[in-house]
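Only one protein chain is missing; all other protein chains are in place.
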Amino acid sequence: MEHSDPVNSTLTFIICAAILTMIFRSRRGKQPFIRRIPGLNAIDDAVGRATEMGRPMLLQPGLGGIDVITLQALAILAYVARAAARFGNRIIMPVADASFIPVAEEAIRESYNLEGRVESFRAEDIMFLSDRQFAFAAGVAGLINREKVATAFLFGLFFAESLIMAENANQIGAIQVAGTPSTTQIPFLIAACDYVIIGDEFYAATAFLTREPTLVGSLVGQDIGKAVILLICILGVLITTIMGPDNFLMNWFTPLWWKR
Amino acid sequence: MLRNMVDEIAAWFARSFPPQKGLTLWLILMGLIVAYVVIFFGLQLLKPRARKSLIAVVTFLAGLFYALEFFLPTELIDGKETNALTRFLVPMSEFAQIVAVLALGLGIYSLTMIHGKTLLRFRTGWFYSLTFFTFMILMATFGIMVEEPFSREAQINRDIRSILFVGGLQALEGTMFSIIAFYIVSAAYRAFRVRNAEASLLMAAAFIVMLGQVYAGQFLTNWLPTEGALSNLRIETMSDWLLTRINAPAVRAVGFGLGVGLLATALRIWLSLERGSYFDREV
Amino acid sequence: MLDFISANAGAIQMWVAVACTLGIYSILYKENKIYRFFEHAFIGLAMGWTIRTAWVDVLYPNFYQRIFHEGRWWWILALPLGLMLYLIYSRKYNWMARISIGFLLGLSAGQTFQSFAGLYYKQIVTTFKPIVPQAAEGSMKAVTLSGAINNLIFLAIIICVMTYFFFSFEVKSKVVQKTANTGRWVLMIAFGAIFGSTIMARMALFISRMDFLIKQFGGTFVPWLK
Partner (left out) sequence: MSILEKLQTIDRRIVYLLLFLSVGLALIPRKPLPVIPSNQARSAFEAIENAPTDKLVIIGADWSASTRGENGAQTIAILHHLMKRRLPFAIMGFDPQGPELVAAEAEKLAKRYNYQYGTDWINWGFRPPGTINATLKAMVRGFQEGMKQDSKNIPLSDHVRLPMMARFKDINDVGVLVVVTPSQTFESWVAFVQGIKGTPLVFCPTAVMAPEAYQYLDSGQMVGMLTGLKGALEYEGLVKEPGRATAQGLALSVSHILIILLIVVGNLGYLAQKRRQKSQQGVG
């Protein structure tokens, strides 16, 4: 869609309003319930294993640059980095976008800072490899094998290269936890990784990990948004079944650029 | 109304700040650089709270442009939906692109630090660092070099560039892409076991779709008729059914969740409500 | 030397490509010195090409040319935003890098409204399909019994999968729990289908690489391979 139309605007507004309301409610101290996400419990185990083995951990934020998805990935990885700082593990974080380096460095440094270990943060462990998809994958594959990483955390925007990294890490026996909004890559991550979070669990992960009121509230708002969409789908099917294909709801939701 | 306003501002800008040439251009550029320096040290005087607000405002305004461009009402002009801001879309993305490309130096710096240290101190693997530098410099040089169309040098330049690009980079990328074939086989072999219900379902679906895609699979059920009820048991029909009737709605449902999740995260970032290590840091 | 290269450019290019192909494939046995060489060459070439594209496709036409050839000096405003990112390495000024980061983040966040609509909007309306058989009407084709059943399955899967992804209510009701579990199973089938359908694409790539090695390269020496 190139431009919004009234129906989309209304719906987006309703969902945004739900999210913001829930954020502010939660900030005022009304801590809501959220369920467990099984894959994320594995993060601490995986960090623990790397500590036992005394080998580094790979943190992989995907191919994105400074964008919403990659920042979300970084938020999850920053949590991992905190645990790494606590146990004194070395981390390796190859990035694929030069402009992302400062963001990554700030976030990881802060993770070390929060654990009072800022002196053990090594800026050169956040390294740029290449912004070309497969050169990057080749570099990461080499790193995984040479550094014999104990665990790999793959969170972010992945495309075909996901399997190259996941299989190489699998071959050297690394424990892997992964999550991505690229649905087409999830089957391969499931096949090669030990724990995979699916779909919008990716966006729920930080709320689950930090229990930060803002994030938890946002998660509740997201649920409301999804419920609204689901309800429209069900209503649409029922109305189309009863009234035929030329009904008001169908006409509302048909984008303008389709009609013109 | 907004269109008129934007048009007027744009026209005023064009009138007041025309393109310059020669000395005037240089004077303006110099003046701007001086202004930057002044602003730079001015910014440093800000208190941490004000710094945070400044960052929040910049973030909000940058996002506001795209939000307004998308949500403001549009008119149909020359078969294209437009509103007052639409014509700034391309300049805006070019502007952002320049900012991002200017950051490339950070990447070069990162690579140079790692490989330069190894090389200068003759650490293990210095040869690979040398390889890296050699090929980077070769490619950048022969890539950028401007050539006269019909000279011997230009021909040599083109030949070397083609060796580096087609023979080198493209072959390497194609090979790295194709190596996934090996990994996909070993991943399938290892993961597709009838261990539990979930793994079995994953395997069964992959099996059917895989068979539906090749002659060998179609051959298995080729004796079934192409019409009528029995045709549903043909492997390619089953494969199509899985892809369209099971895969499609499942992926769509996941997409709804991803959409809302993305929206929520973007909203938090846009309005500077986000929490987490990067955003909690004092400035 | 240069003349030699120019005279045999085609042959050299092919030999280089063969060496690159085999060098990368060598990681399949194990990580080794040959792979390491080609990996570093790869990253070097990629970086070189990135520098080229950055200059030839972005900085030269959109920045340098506009300012110095066309005199549109206001484009220089991009410079401070870009350079501020480098302040990350200064202890005193590193907060200013956040201004640039904030700018780029804001742009990305603002574009999300459009990508959100792309992710869900059209998908909603294409879900509106009748779940009982119907005769043809207007431009719509008739809905047969099997079509109606398929549409019902379609809706059921959407409900199940979306239920699986609700995070914020405790699942006490057995029905909801069953629905969510079904959702997870359906997801596994869907992922299996994606896996199966991707195999062919990846195989096609590998086959065309082998085609290059055996037929195009091998064929120049052993004609019957062609």
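Order of writing sets the chain letters: A, B and C. Residues in each chain are counted from 1.
Following the convention adopted for this analysis, a residue touches a chain if its C-beta (ideal position, glycine included) is under 8 Å from a C-beta of that chain, and two chains touch if they have at least 3 such contacts.
Note that the structure is a prediction, hence the values are computed from the model and not measured.
Novice: Since one chain is left out of the picture, which of the remaining chains does it touch in the full complex?
Specialist: Hidden chain, whole complex, touched shown chains: A, B, C.
Novice: Among C:11, C:28 or C:56, which one is in touch with the chain left out?
Specialist: Per the contact definition at the top, the residue touching the missing chain is C:28.
Novice: Touch as defined at the start, partner being the missing chain; which of B:66, B:135, B:207 or B:256 qualifies?
Specialist: Of the listed residues, the one touching the omitted chain is B:207.
Novice: Go through chain C and note every residue touching the omitted chain.
Specialist: Residues in contact with the chain left out: 28-29, 126, 141, 193-194, 197-201, 203-208, 210-211, 214-215, 225.
Novice: Which parts of chain B face the unshown chain closely enough to count as touching?
Specialist: Within chain B, the residues that touch the unshown chain are 78-80, 90, 170, 173-174, 177, 181-182, 185-186, 188-190, 192-195, 203, 207, 210-211, 213-219, 222, 226, 236, 240, 243-244, 247-248.
Novice: Even though one chain is hidden, which residues of chain A still touch it in the full complex?
Specialist: Residues of chain A in contact with the hidden chain: 2, 171, 184, 257-258.
In the analysis below, only the chains that are shown with their structure count from here on.
Novice: Centroid from C-alpha atoms only, then distance chain A to chain B, rounded to Å. What do you get?
Specialist: A distance of 16 Å separates the two centres.
Novice: Could you work out how far the Cα centre of chain B sits from that of chain C, in whole Å?
Specialist: Comparing mean C-alpha positions, chain C is 8 Å from chain B.
Novice: Listing for chain B: what residues touch at least two other chains?
Specialist: Answer for chain B, listing residues that touch two or more other chains: 70-71, 99-100, 103-108, 111, 172, 176-177, 179-180, 184, 188, 202, 206, 251, 254-258, 260, 262-263, 266-267, 269.
Novice: Hunt down the residues of chain C that sit against at least two other chains at once, touch-wise.
Specialist: 24, 27, 36, 38-39, 42-43, 45-47, 49-50, 85, 88, 98, 104-105, 108-109, 112-114, 116-117, 120, 127, 155, 158, 162, 165, 187, 191-192, 194-195, 198, 202
Novice: Note which residues of chain B are touching chain A in the complex, please.
Specialist: Within the complex, chain B contacts chain A at residues 69-71, 74, 76, 81, 83, 86, 99-100, 103-108, 110-111, 113-114, 172-173, 176-177, 179-180, 183-184, 186-188, 190-192, 202, 206, 251, 254-258, 260-269, 271, 273-278, 280-281.
Novice: Once bound in the complex, which stretches of chain A touch chain C?
Specialist: The touching residues are 1-2, 4, 8, 12, 32-35, 37, 65-68, 71, 99, 101-103, 105-106, 129-132, 134-136, 138-139, 141-142, 145-146, 160, 168, 183-184, 186-188, 190-191, 198-201, 204, 207, 219-220, 222-223, 226-227, 229-230, 232-234, 236-237, 239-241, 244-246, 249-250, 253-255.
Novice: Please give the residue numbers of chain C that touch chain A in the complex, ascending.
Specialist: Answer in residue numbers: 24, 27, 30-31, 35-36, 38-39, 42-43, 45-47, 49-50, 85, 88, 94, 97-98, 101, 104-105, 108-109, 112-114, 116-118, 120-122, 124-125, 127-132, 134, 137-138, 140, 151, 155, 158-159, 162, 165-171, 187, 191-192, 194-195, 198, 202.
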